[in-house]
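Shown here: the complex without one of its protein chains, the others still in place.
== subunit A ==
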Amino acid sequence: MSSLAVGKADTAAGVTPGAARSRPPLRRRIALVPTAALLLGALYCLLPVAWVVIAATKSGSELFATFTFLPGTGFADNVSDLNAYRDGVYWQWMGNSALYAGLGALLSTLVSAFSGYALAVYRFPGREAIFNTLLAGVLMPPVILAVPQYLLLAKADLTDAYLGVLLPQILSPYGVYLSRIYASAAVPADVVEAGRMDGAGEWRIFTRVALPMMVPGMVTVFLFQFVAIWNNFLLPYIMLSDDEKFPITLGLFTLLEQGANTPALYTLVITGAFLAVIPLVALFLVIQRFWSLDLLSGAVKS
């Protein structure tokens, strides 16, 4: 019996016994245990975020006196206090983070795209050696790098400067690795060969042919690097002492450190944390559909 006939019978006489039988079972079973487990997991992951949203609305006295998940009345005051704190240095921190993460991720993605393309498309002496050397960078504990990086950059007078935080984060071994995987899946060798037959130079082939093909993967590399730099704490912690140049992570940390002596600052820390979470969560929600997350696991469907 064709489905068209079932459809006709349906419209003609409502639900006929024959039509009901050909449908999938009516009891639309829900897998209860998996759904419940996932909901518990979601609850656990959202709990601190929900807490900070509510806590940011509380005035200093309400924070310690009222039930945690009861909204307070002090949100506007908290925000204006945060604005007033050290002439709005908080917004400077946010701007700095945007600069470090935005520019850093952009440069990092370009460098990764160059190297990933070269490693995927060309056969040349030293290819695997270069790749493995770059990859070993993933394993280096950040501190074995950051301490001597600090000492070396101090000699170049670049500590306590924007460049001191920006430059060491441009090369990402993981970004190179991802770009190589993506380039070898997305850029077919015969396309590159065809470009050469047409007399295009290597640079032209890369910018006009290969790079457009690599864009989806490079978006993932960019986002990955953006989050990594935005979340970085150790490097700016070591590199910077002038708090005008702090990223938001370091700024909030110093605020918390001072808050340990003056609990009045706790409301500032909490409001600051809440506002700092907003842009990243918003970014995350908007862009998560553009991520090819399968790339992160090293699996690319070509």
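Note that a residue touches a chain if its C-beta (ideal position, glycine included) is under 8 Å from a C-beta of that chain, and two chains touch if they have at least 3 such contacts; residues count from 1.
Assume contacts and distances are computed from a predicted model.
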item	value
Record-based protein name (UniProt) of the chain missing from this complex, from "Sugar ABC transporter permease", "Ubiquinone biosynthesis protein UbiU", "[Fe-Fe] hydrogenase large subunit C-terminal domain-containing protein" or "XdhC family protein"	"Sugar ABC transporter permease"
Option from A:82, A:105 or A:134 whose C-beta touches the chain left out	A:134
Residues of subunit A (touch criterion as defined above) contacting the omitted chain	28-31, 33-35, 37-39, 41-42, 44-49, 51-52, 55, 63-64, 67-69, 110-112, 114-115, 117-119, 121-122, 124, 127, 130, 133-134, 136-145, 147-149, 151-152, 167-168, 170-171, 176, 196, 201-203, 206, 227, 230-231, 233-234, 237-238, 248-250, 252-253, 256-257, 259-260, 266, 269-270, 273, 276-277, 280-281, 283-285, 288, 293-294, 296-299, 301
